[in-house]
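Apart from one protein chain that is not included, each protein chain of the complex appears where it belongs.
Chain nomenclature is as follows: A and B, assigned in order of appearance, with residue numbering initiated at 1 for each chain independently.
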Amino acid sequence: MKRIITAVLTGALAASFVMSASAAETIKIGGIGPITGPAAIYGTNVMHGMEIAVEDVNASNPDLQFELQFEDDEHDPEKSLNAYNTLKDWGMQLLGGTVTTSPCLAVGAEALNDNMLLLTPSASSQDVIDLGDNVFQVCFTDPNQGLASADYIKDQNLGEKIGVIYNSADAYSSGIYSTFMAEAEEIGLEVVAEEAFTDDNSTDLTTQVQSCQNAGADLIFLPIYYTPASQVLIAADKMDYDAKFFGCDGLDGLLTVEGFDTALAEGVMLLTPFVASAEDEKTQDFVAKYAEKTGGDVPNQFAADGYDVVGALYAACLEAGVTGDMDPSEVCEAVKAVLTGGEFTFDGLTGEGMTWDASGAVSKAPRGMIIENGEYVSLDA
Amino acid sequence: MQFLGYLISGISLGSVYALIALGYTMVYGIAKMLNFAHGDVIMVGGYMVYFTFCSRGWHPLLAVLFAMAVCTLLGITIERVAYRPLRSAPSLAVLITAIGVSFLLQNSAMLLWKSDPKSFTSIISMDPISIAGGKLSIPAETIVTIVVSVIIMIVLLWFVNKTRIGHAMKAVSEDRGAAQLMGINVNGIISLTFAIGSSLAAVAGALLLSSYPTLVPTTGAMPGIKAFVAAVFGGIGSIPGAFLGGVLLGVIENLSKAYISTQLSDAIVFLVLIIVLLVKPTGLLGKKIAVKV
Partner (left out) sequence: MAGNNQKKRKKSTKTYILSFALILGFWVVIEILGHMGILSSKILGLLIPICAYAIMAVSLNLVVGFLGELSLGHAAFMLAGATAGVVFYNGAGLNMPQIPRVIITLIIGAAAAGIFGVIVGVPVLRFSGDYLAIVTLAFCQILKNVLSTTYLGVDSGGIHLAFDQSSFRLEPGAKPLIKGAQPISGINKISPDMMISFTVGIALLILTVTFVLNLMNSRAGRAITAIRDDEIAAKSIGINLTRYKLMAFISSAVFAGLAGVIYVLNLSTLDFKKYDYNLSINVLVMVVLGGMGNVPGSIIAAAVLTLLPELLRDFSQYRMFIYSIVLIVIMLFTQAPAFVQLRHRLMAMIRPKKSMPEETVEKADGSYFAEHADRKEDE
């Protein structure tokens, strides 16, 4: 048996030793994210978003074509590096990924060595862009979200006593939490309850909600993703706890959870760059194409981020005059010069007039939204 | 009053663990294997109830019965295809195969039903019961879960101790070879055990999701591990032990979240487990029930 395995393995090894040559006509763009495992929902959304975007940009201009290959990383840094190397062997010239933060830290370090341009749709930690000057984000950086949320709650006078429920085992959630707390102290926002959960005990979130209730919180800040958030809302409803809820971009998707009673989300406020129910033509078009591709699914913020990654890279490539025969390092320098040149702006699904600076962080306006009658309504209006 | 609130939510979580642990312990007692895929059978049961009850509006009881039937069939198939050929192989080989089955079920669910979360509508449509003048309300799901786990525990005890098949199960559990010589159909008994364990998993899935309504392909994994811990905590192989272990685990988890630290609650739960096992190495009720089932 072992001999058979060894033989098969040797053959496979031999096959993967041979490096593939890259074609000169098109630019090869890679994507990395979890499409299997517990975080698969985020990677799948980004993947479909990127696929749709590639079809769109390719149709828009026959002179410059993108070719996309998306690899799975199971939300694991080790697998993510393997995915990155696979894409390198394929001839990737630009990387749109990775989707999640901790794999992005591993891949980003490697991309820095190779001088490969990396534009992540959704790895939002500050550490990601701190890796080096070839790493850029389409999403907001976590600390900015924490800061903006605290300021927004204070300025709009949304709550007196604040409770926070966050995922202490998650880089995204604890990242927002930490700057939120620092800013809250700074501006005199009273936080009466800080409740954490981890991926291992997220089955039951009632205790955390109970603690907020017992502490008398009238607004609960939820820097978490929409799946646990739906649990929090259901738990609060069951115990007749009438608090306001405020979240960040992770809450987007709440209304599209299959089977979720959207009445529970009434009055939930969130800062988000993308709204699937928005009326503008671009969003509508994207939502329709997404549904067509996936058999009726509604895209969340991740899909829109993925779409914008491709769109922004395409626009930057056009402007930089990138050609298919350039190697990744040349592409990186050219695109980087355009992105940080100060002239470049990009209108995407997740924001109008997005710009980037040398730090790699994106500048776009977060939109304050409130859910009313099962729809997002702008808070500022 | 606050304490009572936390206690009740702890018991609610604990009785779900108890229900899962009962299935674990049954299979362990008789087939002498850790069925790591048990948690994933719960997930399948959850999806079955979701598609029949939540999406198509079947009567909840009918939906649960349907899920039980599907899970029973699944359990028997898994046992027949993946575990039975390894009956006389080293027990670790079966453990690894069970892990393989667990991966298989999760990945099949991901392909069949996608990875986006589904929000489960509670199968229990009663209002919460409020006591102490409305200061404290107990969700109906909690009461139903506790009642159902107690009933199932009693029925299992009765079945194992008082019926002919139950005696046969005990015989297989004690000495498989001797049981075979006595004319007991060992394969049949083990299949039956898997059938019972899996149908319990379907009930557990329906009740787990009624209280904690997020359904994804990995829904069963963590409760499965926790229930395994609960079964060991109470003394693996013991039916009342599994129940007690499950309830205590839930209560400890929630009280440590409420009073010590939400971040460290996992560490506390496992620390208590280690201390209990150091004091009583066979688990809480491990010795008392001399005859393991």
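The working rule: a contact is a pair of C-beta atoms (placed from the backbone, for glycine too) under 8 Å apart; a residue touches a chain by one contact, two chains touch by 3 or more.
None of the values given here were measured: they were computed from a predicted structure.
Enquirer: Touching the absent chain in the whole complex: find that residue among A:Ile27, A:Val46, A:Leu94 or A:Leu131.
Expert: A:Leu131
Enquirer: Among B:Leu4, B:Met126, B:Val155 or B:Leu271, choose the residue that contacts the chain missing from this document, as touch is defined above.
Expert: B:Leu271
Enquirer: Would you write out the residues of subunit A that touch the absent chain, in ascending order?
Expert: 1-2, 5-6, 9, 12-13, 16-19, 35-37, 70-72, 74, 76-79, 81-86, 88-89, 101-102, 105-106, 109-110, 113, 125, 127, 130-131, 167-171, 174-175, 177-178, 181, 198-200
Enquirer: Mind pulling the subunit B residues that touch the left-out chain?
Expert: The list for subunit B reads 28, 32, 34, 82, 85-86, 88-93, 95-97, 99-101, 103-104, 107-108, 110-111, 225, 228-229, 232, 236, 261, 263-264, 266-267, 270-271, 273-274, 277-278, 281-283.
By our rule, only the chains that are shown with their structure count from here on.
Enquirer: Express in whole angstrom the distance between the two chain centres, defined as the mean CA positions of subunit A and subunit B.
Expert: Centre-to-centre distance between subunit A and subunit B: 35 Å.
Enquirer: Can you list the residues on subunit B that touch subunit A in the complex?
Expert: 2, 5-6, 9-10, 12-13, 50, 54-55, 107, 110, 114-121, 128, 137, 139, 208, 211-216, 218, 222-223, 226, 250, 253-254, 257-258, 261-263, 265-266
Enquirer: Could you pull out which subunit A residues touch subunit B in their complex?
Expert: 36-38, 40-41, 44, 168, 195-208, 210-211, 214, 226-228, 230-231, 234, 238-240, 257-261, 297
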